[in-house]
Each structure stands twice: as structure tokens, then as C-alpha cells.
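Written out below as C-alpha cells is the structure these notes cover.
Left out: one protein chain. Kept in place: all the others.
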Amino acid sequence: MPKAHVASFGRFRRSHEFWLLLVILGLCAGLGFANAQFLTLQNLFDLLTSYAFVGILALGLLVVLIAGGIDISFTATASVAQYVTLSLANAYGANWISVFAIAIGIGGALGALNAVFIQKLRIPSIIVSIATLNIFYGLLIFFTGGKYIYSLPDWFATGIFWFEFEWGKDSSYGVNLQILALALAFLVTWLLLNRTNIGRQIYAMGGNADAAQRLGFHVFGLNILVYGYMGVMAGIASLIQAQLAQSVAPTVLVGKELDVVAAVVLGGASLMGGVGTVLGTFLGLTLLAVLQNGIILLGVSSYWSPFFVGLVILISVSATAWSQRERRTRSARA
Amino acid sequence: MSTFLEMSGISKRFGGVHALRNVDLTLEAGEVHCLVGENGSGKSTLIKIISGVEAAEPGGRIAICGKEYPNLNPVYSTHCGIQVIYQDLSLFPNLTVAENIAMAHHLGGLHSVDWVSIRATAKATMAKIGVEFDPDAKVAELSIAGRQLVAICRALAADAKLLIMDEPTASLTRHEVNTLIKLVSELKRAGICVVFVSHRLDEVLEIAERVTVLRDGAKVGTFAADTINGRKLSQLMTGKSFEYQVQAPELAAGPIVLEVKGLGREGEYEDVSLQLRAGEVVGLTGLLGSGRTELALSLFGMKPPDRGTIALDGRPVALRTNADAIDRGIAYVSEDRLALGLILNQSVTANVTLTVLERLAGAFGLIAARARRTHVARWVAELGIKVSNPANAVKTLSGGNQQRVVLAKWMATNPRVLILDSPTVGVDISAKDGIYEIIRRLARDGVAVLMISDEIPEVLYHSHRVLVMREGRLTTDVAAAATSEDALRQAVNA
């Protein structure tokens, strides 16, 4: 058994995730040294809260990428789910369970619609999702006239706080809605991908779609599930974003696709399908979050921050590429 | 021995074309049966009918283990233990060895994954045929041969009683083929019927007990392997007879074009000296890892040697990159023409002109359309490339025609030295003959040809001189007329 542990650690050491982890640990150590505020529970909670929206979407996109597809319509899906759900809540009253049920339903349905187009019409997923992004968003803007919703139900605006603790004189922290949703999304996605046969079928389909078909996978059903899951994540993410911003702005989510794609791809998922892990996505997200956070804490001028963000991303990606090349050269020599 | 599968009167038409005509086939449990035939002879259709993917026309009869299946479908056939390993292996490179082998665990409705039982299944299956991979390694990390073993394990884990392998040796080295042959005899002992579909006739005869030959959708016959030989087999497949003779040595009396002395590259090959004369075809064979491909790549400037000299026309040259080599008239047709030699999605025109773009450039460095058309038309005619329109993508051509496109691409550079790595892999027998004819013509025109091949008969019957490499050294350099298949086989495997 210890031998197996050694072997699996060896495998981990060669993985993309390991190098990403090293970069993040290095970055955290440096930041913690430079600013005492960085390594505080308060900062951790703030970061988790701020990045929950991107993180939940990233998990949905991870599943789509592993299945060998791509979806960029999720911001529009989220905007629609957010607007419709909270308009209904304002008009007819609702509670936590019903708002999440509605948002998940809308998100899942719009996601599944993508899958239907992709599978039945055999159109590449990128084209379908570019089209549906514009269709969903266009319809939303047409019907709402782009009006913001500023007043949300009181219970919704108040949010959820668990395990509250005092921090400093006035402020308090706790597990809020955003952190709770993010943690659940990570747990469920991890279980789906690693502990269910459907998750393994998703990996298999992304690795070799022809073989999956030949072995009798229910490919259409799998795709409905995959894109539907992306939509469900978009629905959940949309609600926690609205809760955080204390308003619904139909125009503000579309355009944030790239942050999400960056987190997932930085975490090692391949746009070619079949490759990617929940841990990697977590680390990719962490790297982006720590970078943005650290740059302000270090007092780096805003004019320089894009440069440093780009630099660190390049370093972390090069570390993996370099380690893999080293390994190839070594095994070629052996 | 009991009969596993019996089929009779099997016909199949696609559109108006007869893919199969009234074919009978019997497969015994525990036999090794080879299915041979040229492209389009109906082999694939027959396999599809056995595996239930295609239905035979009414009148055909299929019985498995004595039970009739009038409507065989993939579910029944899998249930009866029929497993097909396609040429692409249908594995999932991103999943572990264990998951690939125990893929059946992942099928069905939503349930949790039992990793312990998946690893146990995989280990037990691997133990059955005596292979030992790390069950947690990704399949992508394995060699082609390793992946094939995993595919076989997957079939066994699905309780295969009939294992059909489509071109299993196409991408294996001789050594790996030997391992596979040993494995097949293990399977045979376990009472499993193995069907090989292969182009390589010497291997077919080595492995099979019985050979069934198909031609134009009809069965020519089933033969006991020890009653026929390669020549007879190719005659049965094509209906034509091919008589190969050892080339007359006096044909190759031209001046020395390329001379290599004491060439070596760390860890790959050592102390290689050889000469190539104008108008000479020199065969080079040896096991994979013997250094033959690395030597060829050194001559083409892609793996510069550490030691020794290369001289062209008596003058020493430094070949640091393949551009150096191309400039000096050395051309190289790689073994993996699909990956390295051709851009499959592009047209025949684009591929043929790739090496001579500069020469076709007209005013302002733009490609002159007329010059390009003439150029392409000339090579299509000269090499007999069968393509209705040169604008068609290369991937629409047959293997033999693809190989001609690669040859055209390099011959257009007017090479003085042409290095061919396994030029007839995956090419039909009749198409092979066309390629040999092109090689002979090139030699007559004064090109020095170095032909690398795994197949002993190929190097023996189509070269003037034969070189054998073993463990990085050149061990044999002999006139083709002065050696034999057996002698060469010994030199390769000794």
C-alpha cells in the first residue's frame, strides 16, 4: 500500500496540477510575507466570496470541456436565469428553495437546448454556443429593455450567514451563500466526475468520441447531461452573483466568459477534450484570484497589473510545459 | 474442436454494388483464422456482419454455438462473446489502463464507480495473458503495442470467445509481432477463436492455421496455412501472379553518390559506414530500435550525428537541418506518411507542390497558377496517381495513391538520394507493385535509393544490395543475389 502511495505521488508530481500548486504556494508565501493582511481568514473568505461566481461557472465549463465540447453561452444563460428568477420572486414571492429551483430549471433547459442543436444538427459546439449566447442575450435585452432590478426581496438581499464570527471591531464573517454554493458545486462536480460511471463516460467520450459510440454509450443523453449541467451551474452562479451585487443587471454578465475559460484552461483542462480535473480548476481559479487580490494588496499600480497577471500566468504555464519536456527528453534517452 | 460460428450464403449489397456474394465461413473454437483480401474485397463487411453492425441479406444463415441468429445485432453478438478490435483500437487514451480494460463497469445507468473492483478486473485479466501494466497509468503513456495489449485485455474482460483483430500488426515492430503471436497461441489454448485481418502475408502464414481469401466480395476458398505460400496467397487475392526476382547486380554500377564513414550518434547507432551508388536500390532492414530509422534521419539532417563523416560526391558535407539535406538533393519519405509526410486535409495539388513552392514562384514571389497546374499534372500522370481532380483532399485517396503523392512530392525536388522508410506499409499488394515499379524507374534514372523495411522479402526482392542493422551497428552488407530470406531473417533476429 505505501508503494501505491509513492506511485500515485510520483504521478501527481508529474502533473500540471503539481506545478500550478507550486506556483500558487510560492505566490502565497511571497504575498503573505509582503502584506500581513493576505494570509488572514478574512481575506480567504473575501476571495472565496468574490470568485464564487467565476468558480461555479468554471466547474460547469470543466465538465463541458472534458466531454470534448465547448460552451460560451453560459453568461447569457446566467443573465436570463437571474433576471427571470428574481423578477418572478419580486412579483409572486418566493423562498430560497423556489428561487434556486427556478434558476436551475431555466439554466438546465437552456443548456440542454445547446446539446440538442449540437447533437441533432451536428453543428460544432463553439458555433452553436456563439449563436445561442447572442439569441439568449438578445431576447433578454429585447424583453427587459435592459432595465436593472435594484430592489430584491429582503430575505434574498440579506443572504445566508453560517458560523458567524466577529472580526475586528465591527465586521463579522461567516460561511455565506456564495461560499456555500461554491463548496457544494465543487463537491458535486468532483463526485460526478470521479465517483459515478456517468462521469467516467464523460471523460471517455471526450477522449475518443468514436470509440464511445462504438461501445454503445448513450452519447446524446450524455451531451444533454453535460450541457444541462453547465446550464444548471450558470443558474446557481447567477443567483449568488445577484445576491452579492444586490441587484440584477442584464448587461453585466455577458463578457465575462474569458475569465471562466481562463480559470479552467489554466487549471489544465484541454480544449481538445478528455483532459481536466476538479483540483486543476480549483487551482486555476485560485491562481487568478490570488493574483488579482495580491496585486492590489502589494500596492502595484493599476497601470501595471495586466502585465503582472500575464507574466504569472505565463510562468505557471511554462513550468508545466518545461517539466513535461524534461520528462520527454529523459524518457527518450532512457 | 467445436464449431463456434457457422455462416452460409451471406450476401450484402450497398446500393447496387455487391460487397459480399454468397460467402460461407466456419470458425472453430480455439483456432487462429486469417482473413485476407485486397481493399474492397469485402473483409470489413464480413466483420460487420459477424459483429451484428450490418445485417446480411435474407437467405444468409448465421449460427453461433449451434444457435441460429436470424437478426444478429451488436447486443447479441457481444453477448455471444464476439469482440472486434478495430485498427484504431477504440481505446480511451485519457483514461487509465484499468478503466479501459474494465470499461464494461462504466456502462449502464447511473451508479457509483467501484474503483477496487475495476482494478481487480484489470489485474486479473492482465494476469491471464501475462502482461503487467500499472493499472493506474494512462493509456496515452503506453506504446502502440502496449495499447494493443490493453485492447485485447478489454475484449477478454468482456468474456470474448471470438476475437477479431483488424490489421493488428500494422504499427508493430517485428519484436512486438512476435510477442503478439505468442499471446495468440495463449488465447488459442484458452479455447478462444482468433480472427486476424492482415495485409502482411508472411505474418499471416506464420500465425494462422487456416486462411480464408476473399476477392471482389466472393470467397476464393479457405486453406490450411501449411498448404500454401505467400506467392500463392497473393495470386489468390489478386487473381494475378507476381514473380519477383533478385535484381541483377550489374544494374548498380554508377558512381558513389553518398558515402558515410564511422557515423555514430550517442545511444542510437555506432560506427556505421556505407556507400550508395547512383542507380542503386539499397535495402535496409532491422528491428525497431536497431538504429535504422535514426540513421536515416541523420542522413536527412534531422538527427545530426555526433561522430563520423558524410560525403556527397566525394565532398564532406555537414547536414545540420533537413533544409541542408533538401538543398543538397536528399529526399526522405517518412514511415508515418499520414502524420509526417502528408497534409491529409489539403488537396493533392497542395501536397505535391509543397517541396517546390520556390521553384513555382513567379512575379513578386507569388505562385504561378499555370506552372503549378502543369507541375501537378505531370506528376499525377508520371506516377499514375488515381485522382479525379487534383483539388481533392489527399485523405480521399487509397493508401497506395497516398504513397504515390508522397513520392511525387519528393521526386519533384529531383533528388539524388531518396530515402524511403517502409514505403509499402498499409498498401495493397497490387498497389505495392506499382510503388516498386516507381522505385525501379527512379533507380534507372540514376537516383540512389535507400529503402528501409521490416519485410524481409521486400528488401530482398526489390534491392540490389541489402543492409542489416542490429543493436545500433551495421552487421550485414551483402548483394541481394548472394543472400536469401532465411539468411537475412537470421541476421535480423540473431
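A and B are the chain letters, set down in written order, and residue numbers restart from 1 in every chain.
Operating definition for what follows: a contact is a pair of C-beta atoms (placed from the backbone, for glycine too) under 8 Å apart; a residue touches a chain by one contact, two chains touch by 3 or more.
Rule of thumb we're sticking to: contacts and distances are computed from a predicted model.
Participant: What is the missing chain called in its UniProt entry, if the choices are "Heme exporter protein C", "Na+/H+ antiporter subunit C", "Acyl-CoA synthetase (AMP-forming)/AMP-acid ligase II" or "LacI family transcriptional regulator"?
Facilitator: The record names the chain that does not appear here as "LacI family transcriptional regulator".
Participant: Which chains here would be touched by the one that got left out?
Facilitator: It touches the following shown chains in the full complex: A.
Participant: If I consider the whole complex, including the chain that's not displayed, which of A:188, A:245 or A:271 touches that chain?
Facilitator: A:245
Participant: Determine and list the chain A residues touching the chain excluded from the picture.
Facilitator: 35, 37-38, 40, 42-43, 46, 50, 53, 134, 137-138, 141, 144-148, 150-151, 170-172, 241, 244-247, 249-252, 254-255, 292-293, 296-299, 301-303
Going forward, only the chains that are shown with their structure count from here on.
Participant: Show which residues of chain A lie in contact with chain B when the two form their complex.
Facilitator: Its residues touching chain B are 7-8, 11, 194-201, 203-204, 206-208, 210-212, 214-217, 274-275, 333.
Participant: In their shared complex, at which residues does chain B touch chain A?
Facilitator: 74-75, 86, 88, 90-95, 99, 103, 105-108, 110-113, 134, 136, 267
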